[in-house]
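Here the complex is missing a single protein chain, while all its other protein chains stay put.
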Amino acid sequence: MTAPVYLDYAATTPVDARIVDALPGWLAADGAFANPSSTHIAGRQAAALVATAAEQVASVLGCEPGQLVWTSGATESDNLAILGAARYRAVRGRHVVTMPTEHKAVTDAFRQLEREGFDVTWLAPSPDGRLSLEALRQALRDDTQLVSIMHVNNETGVVQDIPGIASCCRDRGVLLHVDAAQSFGKLPIDVAAWPVDLLSITAHKIYGPKGIGALYVSGRPGSHIAPLFHGGGQQGGLRPGTLPAPLIAAFGLAAAIAADSMHRDHDHLSRLRKRFRDAIRDIPGLRHNSPDAGFPGIVNVSAGDVDGESLMLALEPLCVASGSACNSARHEPSGVLRALGLDDAEAQGAIRFSFGRQTTDREIDFAAARYRAALAKLREIAPGDAA
Amino acid sequence: MTAPVYLDYAATTPVDARIVDALPGWLAADGAFANPSSTHIAGRQAAALVATAAEQVASVLGCEPGQLVWTSGATESDNLAILGAARYRAVRGRHVVTMPTEHKAVTDAFRQLEREGFDVTWLAPSPDGRLSLEALRQALRDDTQLVSIMHVNNETGVVQDIPGIASCCRDRGVLLHVDAAQSFGKLPIDVAAWPVDLLSITAHKIYGPKGIGALYVSGRPGSHIAPLFHGGGQQGGLRPGTLPAPLIAAFGLAAAIAADSMHRDHDHLSRLRKRFRDAIRDIPGLRHNSPDAGFPGIVNVSAGDVDGESLMLALEPLCVASGSACNSARHEPSGVLRALGLDDAEAQGAIRFSFGRQTTDREIDFAAARYRAALAKLREIAPGDAA
Amino acid sequence: MVTDPYSAEVRRLFAAPAHAGTLPGAETVRAVAQGVDVELSLARDGDRVSALRFRARGCPHFLAAAEALCAGYEGRPVAELRAFRAAELVERLPVPIDKTGRILVLEDAVRSLGA
Partner (left out) sequence: MVTDPYSAEVRRLFAAPAHAGTLPGAETVRAVAQGVDVELSLARDGDRVSALRFRARGCPHFLAAAEALCAGYEGRPVAELRAFRAAELVERLPVPIDKTGRILVLEDAVRSLGA
């Protein structure tokens, strides 16, 4: 196999070298490997690791360490927030609101709520992919309990107006959950200033390990949620299980590094995006699915006249996504892109290029050239238009 | 702080040095860090890691790799099995069976089922801590759907007769879940030979990382379970979320190492147990809570005439558990020990010493001496018997 | 989770589709179904296939199958081409079970050549 060129940072990222270097000190026999719930010396060392990490993550969100619940990742955080809040508040009302352009972890949680008898309003995006505050305001009812809207879309990079959405929700006494898996550590977030109640994050999108995430829970009156599972009483019973202190410490360090390099990263990604867009600008027949105002690390483009799977193969050794990563193993055209108005052909021919801290100009140039060549090749062998 | 002497291997273990060494190759930028659901080259490298790990874990259980569902640990596995099976089968009947001596992850899941209207039978252990097959047979009813019994008890080391229990259940068409968190990789398990339907395991008890576990699901007709949460369709929808391939690879390697050294480990632990027991044999007023036939890595002893918390402090720098780890942060006497017939005073004065692969004779001797001295000191300053 | 879905053979055929193209003035058929689209042109030399070319849009297995078909029948009797069965390519490449319907589209196109 040729050495892969990885442009799929929106799916997952490699672990930062500084974290890899620190891990033995957290995992190994002479590290802080103990159970942080144990009262003995080794347990307290592990607890200290967790406390530091909680401060690091909290300071990136603008919250208190005690407002974080550690989970296995954003999928679990999304479900804990959505199922947990809706089920807890079901006695007050059973209307909940989201968008079809959310991540599967959110849309599938809402489909579960539908099966449980909740009434879900699916708000369509404006043509730019954003939720209009007017549409949201109209959707809120007296029995609305929960709204869930993502910050940055994982397929297109569209950024929602979370502060605006949050005010809308707070005005009406509705809980707001935000899936910030793609924005945490990359765009400023301030849950102290934005009236958000629940917010999901995950380490593996910011050069931390896979398998650890968190849910911010404001804890203000009325924001309580039901746990997904039960056990040893850890984390106030909201999310039990032996705390994986080394993973949490890694998440904390990843958050601290992300905060420190947020502006640098953003500039880097903006420059890469411009370079890539410039390089593919003259390719005919492309539809650009990522708005200029979107997160610069994601460029989604589609060609409706080529087969998506063949395009992926022709792009090798480029590692990019067709549809979202979780969809790529199946073969459905992305529901998110369909909701943005693409037809099936355009959606299945979409490629998401996503860049990261390690991405170089050379890789961008290689990707653009490869994309150009792959499209040319597939178009060349395709039959003419008259079918 | 004095360097801790760690005898709390039943709570959690340090990560094996071979795994620590392998992690950079799985986590770092030039490692197999990608999302194993991605179809591109990097994704397929990660998928290959997961496939190898699944084979390693499966071969220790005697099952097929495809019968494993990756979770965040045994707490989640226990809940997925218990809540998932009971909810899925609720239409057929709502009677379920377990024991009060199970881990909190099991008992709290059953308490949740009680809240959901299930009828739970709590079977008391025999004086030796084991479940009598006769008692189990009598408890099974026509509407019984699920039995959950642990293999090795985390507080005392009592080993249940899983093959016998499994036959009982299978005869009556009842699903059996086994919490094997404390036995996986330490005692032989053979799910192909024992008719077990669901079995929970976790990596961090066998020198793998915290934050990764698995549930074995036999998949035979009638053994289906409902997921706890919903999302990108990974693992057949049973447990979604980006698969943490590096943690899974670490779990696989930990399982392979455990299988390889199972007999050696068992002999080592048996020798340590004998040495420790011999060294404390003449201390007066002790109650031995771990049976001879139990798992040799756990020795639970109690002194009813000393305060448990003061005993823990007097034992420093020994790291041991009072009650189970998850209980130690709270201050309730262990429910497991109470169920075995200890009174409150004996239960709160219990100490669990648990040994591991790295435990040395010196540490055993140090522990025994420290325990003797701590008891002597606390007893000396205690008031006389006549209150 | 995915292992490599493409055999070395599929990769080879996909990477170098030497028989992609159209034969000007030759007999040409087109089949569009199941999300794939294929055009075959056949040039004969008596009852032999002197040249066989394809144009196609579809997944890698489909493109590889079209290439394999053209490469495999050039120089052979037209009657043998007519007897082409999708099953033979499905097995040889191989093509995953859920895609065999697409290879049948190729079989249909062959069948309608000179029909």
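Should a chain be cited, it is by its letter among A, B and C, assigned in written order, with residues numbered from 1 in that chain.
Please note the rule applied: a contact is a pair of C-beta atoms (placed from the backbone, for glycine too) under 8 Å apart; a residue touches a chain by one contact, two chains touch by 3 or more.
Every value quoted in this text rests on a predicted model; they were computed, and no experiment measured them.
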Omitted chain's touching partners, listed by label: A, B
Contact residue for the chain not shown (choose from B:55, B:119, B:161 or B:305): B:305
Touching residue (missing chain; options A:47, A:306, A:319 or A:374): A:47
Residue touching the undisplayed chain, where the options are B:193, B:293, B:369 or B:382: B:382
Residues of chain A in contact with the chain not shown: 36-39, 43-44, 47-48, 50-51, 234, 243
Contacts of chain B with the absent chain, listed as residue ranges: 305-307, 309-310, 313-314, 329, 378, 380-384, 387
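Keep in mind that, in the parts below, only the chains that are shown with their structure count from here on.
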Length of the line joining the C-alpha centres of chain A and chain C, rounded to whole Å: 42
Euclidean distance of C-alpha centroids - chain B vs chain C, Å: 57
Multi-chain contact residues (two or more partners), chain A: 309, 329
Shared-contact residues (touching 2 or more other chains) in chain C: 1-2
